[in-house]
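I have a structure here, written as structure tokens, and I will follow up with some questions on it.
For this depiction, one protein chain was excluded, whereas all remaining protein chains were kept in their positions.
Letters are used for the chains, namely A and B, taken in the order the chains are written, and counting of residues starts over at 1 for each.
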Amino acid sequence: MTAGATGTVLRVRDLAVGVRDTDLVLVDAFDIARGERVGLIGESGSGKSLTALAVMGLLDEGLQVSGSVRLAGVDHDLVGADDRRMARVRGRHVAMVFQEPMTALNPTMRVGDQVAETMLLHGSRGSRSAARSAAVDLLRQVHIPDPEQAARAYPHQLSGGQRQRVVIAIALANDPALLVCDEPTTALDVTVQAQVLDVLVSGAAARGAALLFITHDLAVVATVCQRVLVMYGGHVVEAGTVQDVFTRPRHPYTAGLLAASDLDAVDDRGRLRTIAGTVPAAGHFPDGCVFRNRCPNAQDDCAVAPPWTGPHQASGYACHHPVPAVAEVGRG
Amino acid sequence: MTAALAPAVARGWRRRRNPSLVVGAVLVALVVLTALVSFVWTPHDPTFVEASVRLRGPGSGYWLGTDKFGHDVVSQLMVGARTTLFVGVVAVSVAAVLGVPLGLLAGMAPRWTGELVMRLLDLLLAFPALLLAIMLGAAFGASTLTAMVAIGIATVPSFARITRSGTLQVMSTDYALAARAAGRRPSAVAVRHALPNVASLVIVQASVSFAIAILSEAALSFLGFGTPPPTPSWGRMLQESQELLFVAPRLALFPGIAIALAVLGFNLLGDGLRDRFDPRLEDQR
Partner (left out) sequence: MAEPTTDVLPAVSVRDVTRTYRRPRPAPFRPAPLVAALRGVSLDVAPGQRFGIVGESGSGKSTLLRIIAALERPTSGTVHVEGNDITALPERRLRGLRQRLQLVFQDPMGSLDPRMRVGDIVAEPLVAQGHAAPRDRVAELLQAVGLSADAANRYPHQFSGGQRQRISIARALAPRPHILVADEPVSALDVSVRAQVLNLVADLVDELSLTLVFVSHDLSVVRRVCDTVAVMHAGEVVETGSTSQVYDDPQHDYTKRLVSSIPTLRRALAGVTARDLAAGAAGEVA
């Protein structure tokens, strides 16, 4: 694959994750270009975190994975690669920021050493002392006050926001081409979230790293990302630029999600808009269109899986009865 | 969150067979069955002394031979299984009946009371179980019951400890707080919420302690502080075979194997139960 030449960092094709006879994720295709920030949104059980873990090769062993995940600069497919090969890729070409910074850090190791270790591991710094001073530099770049002092601290001595900055520093340590962020600010306070998002975006931009940003918070995605993929029931149901998808959603699920998250908009009875029903458990989504049992537009033909409508994989939707293109939902 | 959910989902699907649980359960069932059968049938009277058949080798009349008194080894092993189960049940019951309430108390009481209870139990833990059994035996006369009460008392701290840590965990949950907000008294929270949630831990501890009790009884009988004659006991069979170790090693071998299998069975059962309970606990959380 010549992903690097075309400016594509990540290329996912026919990705399927399943357990026994149940499909949990079925993603046809998506690409991420160099330096691009792409949001992956959906509710619990939509398959968004499984997709991210599949990209990292971190799925539980009991899950079956097929398809293709190619990363620029890596000469093999990430699907089916063994742990030893993946260990060379993870932290070097692709890095991850988790939701819970406390569990992502080793509690018995000074944070400076943890940042330095990532660099030593992949040989991006020759000596221990060079890695140490580079680690302090990185901590400064993610706006940790007094980085020399902080480098000698243990994770429990830092606040939640500072821990997440350390995790980001570790993720950025080897200038990866892709940064996968799974709900990186969900556990943080609003004011801290704003600062951590800023550090994340500017840190990635400074390195030309692409972001795959997973969250259920539409406002955060809209603030951070340029493009967005909407997932439901393991499928990408809509994709496009943030501006398009969030102002002119075509898939009824996207429209419902936007309406439900808009706390300023109410219906005629003064109530918040909701999506009917609840997300089914894995394996209990309907055949055909996965959203049809909750969809206001559903008709009989929805029992057949809807084809992708749109110029390409990066823009379009999968729905037989889309929301009319003119309606502006979610702007109350 | 999906990330947290997915492994749980996968676990649910992969409720794979648990070999140690199966093997442990089979071995334990074998011991129980043997003990039950011994009530209605044994090849010979296990306590009948028949001088003419002393130290027979294994053969058609006596499958595993006879000992120096002419006791049939198979019959002795079968009735000995009763003793073995009896000691396990007594020791574990004593330990659980004392240890679980103490653990609950230590877990829900104000911090200093809990600490005090635990330090006192630590004191008990510092006392070797066998020594305690020998002391009790000397004071009240050697019998299976005294030996097992002693082993049970010595095992109280481990039950209390495990119950306390489980209780502390439950007490720090929101549902314990919710119960208090609903107007439950602390004791009711302990009984209604903590107890059911630590039950699985206690069951695992019980099966491991059962194995330890069996070993202790064997050791005590071997030393002469356990089950007095004529009641057959695997430990005393070992002791009686001692002087004949070079003449008839089989007399040490058979009770040895029986003890090893029973202990292995209860240990595997404990391990298996732990594996069986832990993932389900996580699933439900």
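One rule holds for everything that comes next: a contact is a pair of C-beta atoms (placed from the backbone, for glycine too) under 8 Å apart; a residue touches a chain by one contact, two chains touch by 3 or more.
For clarity, every value in this text was computed on a predicted model and none was experimentally measured.
The hidden chain makes contact, of the residues A:Leu40, A:Ala169 or A:Ile275, with A:Ile275. Residue in contact with the omitted chain (choice from A:Leu58, A:Met102, A:Leu121 or A:Val201): A:Val201.
From the options A:Val220, A:Val237, A:Val290 or A:Val323, the residue with contact to the chain not on display is A:Val220. Residue B:His193 is the one among B:Arg82, B:Arg164 or B:His193 that touches the chain not shown.
Interface with the hidden chain, as seen from chain B, comprises residues 173-175, 177-185, 188, 192-193, 196-197, 281, 283-285.
Interface residues of chain A with the unshown chain, by the touch rule above, are 43-44, 160, 189-195, 197-202, 216-220, 222-224, 242-243, 246-247, 256-258, 260-264, 271-275, 278-279, 330-331.
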